[in-house]
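Missing here is one protein chain; the remaining ones are kept as they sit in the complex.
Letters A and B mark the chains as written, and numbering starts fresh at 1 in each.
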Amino acid sequence: MTGSALTRYLAGRVAQAVGVLWAAFTVTFVVLYLLPSDPVALQLGAAGIETDKLTPEQLAQVEAQYGLDQPVLAQYWHYLTGALHGDFGTSFAQGLPVSQLIGERVGTTLTLSLVAGALSLVAGTTLAWLAAYVRWRPLRLFLSRLPSVGASFPQFFIALLLIQLLSFSLAWLPATGDRGWQTLVMPALTIALLTGSMLAQVLMRSFDDTLQQPYITTARATGLSRAAVQLTHAFRNAALPAMTILGVLVAQTVTSAIVVETVFTRDGVGRLAQQAVLAQDVPVVLGVVTLAAAVFVAVNLVVDLLYPLLDPRIVHTPKVSRS
Amino acid sequence: MSDLVTVEGLEIGYARRRRIVPAVRGVDLTIAPGETVALVGESGSGKTTIGTALLGLLPAAARITAGTLTVDGVDVTRASERALRALRGAVVGLVPQDPMVGLNPTMRIGAQVAGPVRLRGVRGPQVDVEVVEFLEQAGVDDPVLRARQYPHQLSGGLRQRVLIAIALAGRPRLIVADEPTSALDVTVQRRILDHLEGLVRGSGTSLLIITHDLAVAADRSDRVVVLAGGRVVERGTPRDILVSPAQDYTRRLIAAAPGLAHGGRIVPRHAAAPASGEPVLQLVGAGRRYALPRGHGSGTLTALEDLSLELRPGRTHALVGESGSGKTTALRLALGLERPDTGRVLLDGTDVTGLGWRQTRPLRRQVQLVHQNPFASLDPRFTVGQSVTEPLVSFGIGDRRSRTARARELLEQVALPASYLDRLPAELSGGQRQRVAIARALAPAPRTVLLDEPVSALDVSVQKQILALLVQLQEQLGLSYLFVSHDLAVVAQIAHTVSVLRRGRLVEEGPVATVFGAPREDYTRELIAAIPGRRAESRV
Partner (left out) sequence: MTLSLTREDTALALEPPDDEPGGRRAALAARLRTLARRPGFLLASLFLLFVLVSAFVPQLFSGYDPYATAPKDRLLPPSLTHPFGTDDIGRDLWSRMLTGSGLTIRATLVALLIAVVVGLVLGVVSGFFMGLTDSVIMRFADVLLAVPGLLLALAIVTALGFGTIPVAVAVGVGIVPGFARTTRAEVLRVRTLPYVEAARTGGASWLRILVRHVLPNSWGPVAVLAVLDTGVAIIAIASLSFLGFGAAPPAAEWGSLIAGGRNFMITAPWVSLLPGLFVAATVLALNHVSKTLQEPAR
């Protein structure tokens, strides 16, 4: 591929990512502002104002105060331009800027996500590797069934089970809170069980397919050991398709944070989302959803940009010359 | 000198549903140093199983139930994985079947050849030197550049040469070549086999060629071993096998192999005769271009350029060429599945080029298609009866009762029992499926049938039966065939006239007897020379 073609590829991907993010923001806005039968009452309710007890004059005054008297399109424009500058409006329930609320909590969630991500990467890859390497059928079957079991347990159940076991029965770890590494263990385990299982499932299928490819036979026929073939020839080819679900895994980590932070009472973005929904605090919900979509789109963009570096077939155009 | 490979009473089976289905039954085989042996058999004969057993790479479901298999003094049936690893590459090298999938797509060519070099203990800059050497030996041009490239940047022929280089890189004493060229075009096939043979001869390396093609086997080997149903049917020198085959099976195989039946010469079935009747199908200056995906350089690929042909009633016209020659494109234009960018398509003298599907539908009934791959051309959920009567339903011909009667009649025409009406494709063999596909094409009583490589997916003996059926149907029903094939020997057996295509252009056309008997163009001569079986003839 020539330099200009590569530039075009990159520019195209970035533009596509921006487009998707804008559309995701718009869809969320439509859901939050056009779906409710009475959006004004919904939003004022979050601020503790009961609209049916107000006189029309008072109502109009409050509406003006929160900018709810504007046409929806104007509100949309206001939010969109605001969002471009990192301003997601003001929380109705807490009276604070949404960006500040998110900013204060994003560190906690990020730490949790990174630890959980690392855990699931190590565990998922190891499990898939073993399941592909082990030849004794019963053990192989057992290992290959583990991820689908791991993905079947609801996370709130795993979280409660861990609390019961590690906090109440064994008293090894604190049940709740977000101070210190001890409070990080159980939430990270809970998330990693699911994301690790998802990763392992994809990797296992990928390994299965790859190890049946004829080039594996070619490599083994040269005298390489099974482990060496799996490492040098199979791993890269098997990991490539798994890369495409990286975005899904990150998205899963973010949504898991909602349940997990709620159960373990960690003050992160996930718990903020849960409280915002409970209070029907529309600007906060919009902010959190947009943030999550941005993370998802960004991860996918990075995967898209890295993919050509790892798969030579994408960068080099097929130029078949006849022998 | 003792033999490099000794196989005695070898029995191998595959475990399926708690039973062991035998694949190899009591095979004896020896390969002496420097000898070239060919294992010949149709699919299911167990030839590939023996090849993989030699490397100790049998699939997990395979079980060696009896016999010994000794390679260089090591009994492979009992050897540890460690001992087997010492054999692989260093004693036995493998050249696998399909070059398109035989190389790791994400690894540079050089690294893949370097693997076995390193296993021999070579280190440092010497590795690169040897990689280039082996690529050169395998006949790869510009090896320094190729070593830096990835497999997808190479043509099929070059990839096959890289696979040979990988096999050579372990400096083996025996090379197992499993159908080494059957996925390649004939002319490339020939060059690669010549090269492989040249490498082995005189170097003291043994070669085991595994092939379905008796002609290839006879051309290249010192000894031929014919397998059928997991047993050795016959063995001997190519001369013995070809001139005085002892077994019926071998005789049938020779008779069915187009290149061998007449001692490596092509003998057309039909003599050159003047055409009669108005053409049922015409292409006039037809051309087709495809837009290439963006970023692939020049915008379009010319698949077909200015092709004209005429198909006369009751005749067979063949389109011959290697892959990328445009023969399939021509067929799709004739069928109306695609529209030509230039030129015209005429059915029964009517210009259908610009007409929509709906307008030409009555005419379409006259033209039907038989696909290349009988395993994909039948809906797996349709019974034979449903498949065969589908065109009748679609064209609204007859009622339920008459359709069933017609289906029985059609099955009889293609020599299948009426009881097959209720069967599913999964219950049929490849040859039977192709018969069903032919019956379906005949259902709306077309005058013209387009045949897209109709026998290339079938074993030789089945090929012969299907070709005979096609000829018989043509005589009975007065059909016209447009026959697309890469196999000149097959074409000679069925066609009256032929067009030779290359890279979308017409090279030569005329009656088969003329074109194959006295080719005017070099390319046609090259194609004819590449047909296996000719050398065996001269060696006899």
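The rule we apply is simple: a residue touches a chain if its C-beta (ideal position, glycine included) is under 8 Å from a C-beta of that chain, and two chains touch if they have at least 3 such contacts.
All of these numbers come straight from a predicted model, not from anything done at the bench.
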{"item": "Hidden-chain contact residue, picked from the options B:174, B:241 or B:378", "value": "B:378"}
{"item": "Touch with the omitted chain, as defined above, among B:65, B:155 or B:386", "value": "B:386"}
{"item": "Residue of B:208, B:335, B:352 or B:530 in touch with the missing chain, whole complex considered", "value": "B:335"}
{"item": "Residue among B:364, B:406, B:447 or B:464 that touches the chain left out of view", "value": "B:364"}
{"item": "Of A:28, A:91 or A:183, the residue in touch with the unshown chain", "value": "A:28"}
{"item": "Residue numbers in chain A that touch the chain omitted from display", "value": "20-21, 23-24, 27-28, 31-32, 35-36, 42, 148-149, 151-157, 160-161, 163-164, 168, 251-252, 254-255, 258-259, 262-263, 273-274, 276-278, 280, 282, 285-286, 288-289, 292-293, 296-297"}
{"item": "Residue numbers in chain B that touch the chain omitted from display", "value": "335, 337, 361, 364-365, 367-369, 371-373, 376-381, 383-386, 390-391, 393-395, 404, 419, 422-424, 426-427, 437, 440, 443-444"}
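Simple rule for what comes next: only the chains that are shown with their structure count from here on.
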{"item": "Geometric centre distance via CA averages, chain B-chain A, whole Å", "value": "49"}
{"item": "Contact set on chain B toward chain A in their complex", "value": "52, 55, 57, 60, 81, 85-90, 92-94, 96-98, 101-107, 112, 115-116, 119, 150, 152-158, 161, 163, 166-167, 169-170, 188, 191, 294-297"}
{"item": "Chain A to chain B touching residues, read off their complex", "value": "1-2, 5, 8-9, 135, 213-215, 217-226, 232-233, 236-237, 240, 310-313, 316-323"}
